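Inspection log for the structure reproduced underneath, given as structure tokens.
With one protein chain held back, the other chains of the complex are shown just where they sit.
This part shows subunit A:
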Amino acid sequence: MNLLHVIGFGLKVGHLLLLLCCWFLSLFSLNWFSNEGIMTTKDGFLGDRGQIWMKLWGHISECGCKIHHHYSQYIGSWKVGKNWWRRLLVAWIVFGIIVSFSVFWYMKLQAAEKRKETLASMCDERARMLQDQFNVSMNHIQAMSVMISIFYHDKNPAAIDQRTFERYTERTAFERPLTSGVAYAVRVLHSEREQFEKLQGWTIKRMDKVVQTPVHEDEYDPADLEPSPVQEEYVPVIFAQDTVAHVISVDMLSGEEDRENVLRARESGKGVLTAPFRLLKTNRLGVILTFAVYKRDLPPSVTPAERIQAIAGYLGGIFDIESLVEKLLQQLASKQTILVNVYDTTNFSHPIGMYGSNASSDGMHHVSGLNFGDPFRKHEMHCRFKQKPPWPWVAISTSVGILIISLLVGQIFHATMNRIAKVEDDYHEMMGLKKRAEAADVAKSQFLATVSHEIRTPMNGVLGMLHMLMDTELDETQQDYVRTARESGKALVSLINEVLDQAKIESGKLELEAVCFDLRGILDGVLSLSGKSQDKKVELAVYVSNKIPATLVGDPGRFRQIVTNLVGNSIKFTDKGHIFVTVHLVEEVAELEVETGSTLSGLPVVDRRLSWAGFRTFNQEGIHASSASSFPDQVHIIVSVEDTGHGIPVEAQSRVFNPFMQVGPSITRTHGGTGIGLSISKCLVHLMKGEIGLASSPQIGSTFTFTAVFTNGCSGFNDQMSQQVNNETISISSEFQGMRALLVDPNPVRAKVSQYHVERLGIQVKIVPNLNLGLSSLSSRKKTFNMILIEEEIWDEDSGMSVLFHNSVRMMNLMVVPRMLLLSNSTSSSRSSSSASGVPTPFVVTKPLRASMLAASLQRAMGVGNRGNHRNGELHMLSLRNLLHGRKILVVDDNPVNLRVAAGALKKYGADVVNAERGKEAISLLTPPHQIDACFMDIQMPEMDGFEATKRIRDIESSVNVRIQRGELAVEAYENVSNWHVPILAMTADVIHATSEECVRCGMDGYVSKPFEAEQLYREVSRFFHAVTDEDT
């Protein structure tokens, strides 16, 4: 994990640097481009280069983005250590602060060092110059001492007197800029004092008193000095420069400083300095340089005693240190003024200040040694800067800059990490939301399914009750109310089913089954259902190409749903004209000729080819052809539903397949409906690997077209299904096999439809456009016709012609007298009027044409069969009688009345009824072997209810079956039945709660409502008995 962290950190830092680089680069490049932009107008080449740079920059920033993306993903995958970067950030900031401070210190130290060096060099320079100048003066004084030795002591009489000395020194003063004056004192022994005083004309005076009581210069008078007391020897000043003339006659040995100086000078033979002291008269700090003057020239290697012996006098120069240094400093005045202090440090612990203010010695200072040629005396020069050191602005700004940069980097880092964290949080939030949304979606679907189911269950009860209510005594109005309620209920149930379908489709749970079905039969069914509820003057017709196989494999229910939706939609919006359903093979459609001008009802329609203009199947003809060849079993069909209704506005055409979307709110108000049907149809079509499209123009009509892929042939499926489907039709069609019919219809399209339906019954059809041609073809006598089918339109058009035709056919004396049949749109009132006008009314076949209805009509017309014409309930009753006749049926009910009634009802249908009042009784009766064919059982019974009894019976049956299979029981003893399973149907008055699931769970096979309803009874019973029925009938 640590390694990962390190890598992650490395990535982050790398990215950060990259970002910074990118940022700088972008800044520069942008600047550059903005400059470039001006130049571009002049120079195309530069512009190109700019573009290249732009591209490069784009690449770089893209890379940066990518990297950012990548590693944010990578880092985003860590869950651990979310706060590590905060610690890193703090560490980084601390690091930045430390660096900036250390830089600050370093630079400050550097500056101080430099300053120190400057000070040292300045100080040294000053010290050297001072020393040099001092040495120059000292040398001069030494030279003077030599001069005095030569001209005063060696000459006799002396060549120098006070005046000469004064003048000389005055004129050579420029040579000794540092001396304020020079004086010469001679050695006088006490023995020579009197003589000396006499000679000079003044007495030797002592000095120390003066020093102790310094007086003002003006008041200073050498005459006031006391004569020197008796000493062993005296050193009185005899010559002095004018500036120091007041020291003449003063005994140098009497002054403490001078005395020491004098003594040291004569011992060393070199220049000797006094400690600084206040000068007489000027009262300024000064030092006195003393040179000894010897009587004779001494060799360098003489002892101090010999030197003392040879001493003649002393030459002293007064150095005014203060003015001396001041002058020097003035010469060297520079920008950085420094403070200079000069100290005599002979006595190290008590340095004597010679120059400079006694400012506090804090801060930086430099000490330079001074050598004034006197080894005994030590001097130092102390230098200090006058001003305090300036603020180290460079260091401050540098460190502050570093600090700012590190903080900025930290900020960027922080912002980046915050952003990453935010993105991560957002991501997690989004994931959570997504999960919730998905859960909500699932919940919604579940809710829909549950609610729909829950609504359906009570709705079944409502519908059942309404059905029962319709059977009770009701007057016309009540009947109407109930019928309306029932219709509404049915509509509600179908709506709920649609919603349920939608929910199923949305959750992807809808699966198509693959069973054998008869496409034509289904279309007939759709037509009959649609035609039933329709009393508008709209012609409904279906045409199926004869290239479509009789049976296809697919999902008949869903196919029916699509067609019903489309047809229902058309019916809703069509008031006049026709609704025409055509089914072709996709391959066929391409070769279809355009029917110009003629439509089913004669009204103009939309060119239906527009409705499939967008289909992939047609756009990729080559691909389709290959796919068709690779799956020879596949049947691509194309179904069009054409109507002459209101049409759909162009702007709404794209929306019609969206759920809950109708053309407009006004339409919803006029026609109702949820608009969910088309959306479901679209989904279903997609499930059938097809496409759906429409073409529509307002006031002309719409054509919806869809394609679907089915499989050919039912070989893989049991034929029973298809048999069941086709049973009726086939049996009927055999009756008409080989018959011929003449169809009189001027409209080719309508004629084609009629021909299709009639030919389905095995009847050959010849089409003629009018009655005259019909007569001629009848009279040609080549062929006989069994029936003449005439469009109602033709018949009503010209009653005279009709009568003529009718009579001519009668008169023709044909071998087979053809029956005349009229194809009518509805059993409308026009029939009665025409019959009143004396025109003979042939047998009317009501449209929409469909195989079963047509067959029944023809049967009646031709007298082929006498069956049919039963009312629905009676039909069921009859079938029930067939089904139940001779059956041994056990009825179990604790209620004797109910038992009696149920038994009576079943007996009515010819069943052999066995009664049982208790569940236990039923069990004993139903324990194999027995001869009971079915059992009707009450659910609510005391002691043992129907469910419990059924369970036990099933247990017994299964154990018997197992034992028979194992051979433990002889099959012969069990009626040769090896698999015992008696059909048990629940009887319940409680329609609402008797859900089939509950019954099935207990091993029941179905349920019937208690007061027996023929229809329901038939439905349930036929499930078990139909196979036997086939044998019986």
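We take it that contacts are C-beta pairs under 8 Å (C-beta built on N, C-alpha and C of every residue); 3 or more make two chains touch, one makes a residue touch a chain; residues count from 1.
Here is the rule we go by: contacts and distances are computed from a predicted model.
Undergrad: Considering only the chain that is not displayed, what protein name does its UniProt record carry among "Histidine-containing phosphotransfer protein", "Cytochrome c oxidase assembly protein COX11, mitochondrial", "Nicastrin" or "Protein TRANSPARENT TESTA GLABRA 1"?
TA: The record for the missing subunit names the protein "Histidine-containing phosphotransfer protein".
Undergrad: Looking at the whole complex, which of A:M468, A:A856 or A:I956 touches the chain that is not displayed?
TA: Candidates A:M468, A:A856 or A:I956; residue touching the omitted chain: A:M468.
Undergrad: With respect to the chain omitted from the figure, which of A:H365, A:R486, A:R609 or A:K907 is a touching residue?
TA: If we include the chain that is not displayed, A:K907 is the one touching it.
Undergrad: If I consider the whole complex, including the chain that's not displayed, which of A:D501, A:D555, A:D894 or A:E1020 touches that chain?
TA: Spelled out, the listed residue whose C-beta touches the missing chain is A:D894.
Undergrad: With the missing chain put back, which residues of subunit A would touch it? List them for me.
TA: Its contact residues with the unshown chain are 468, 471-473, 893-898, 900-902, 904-905, 907-908, 940, 942, 989, 1010-1012.
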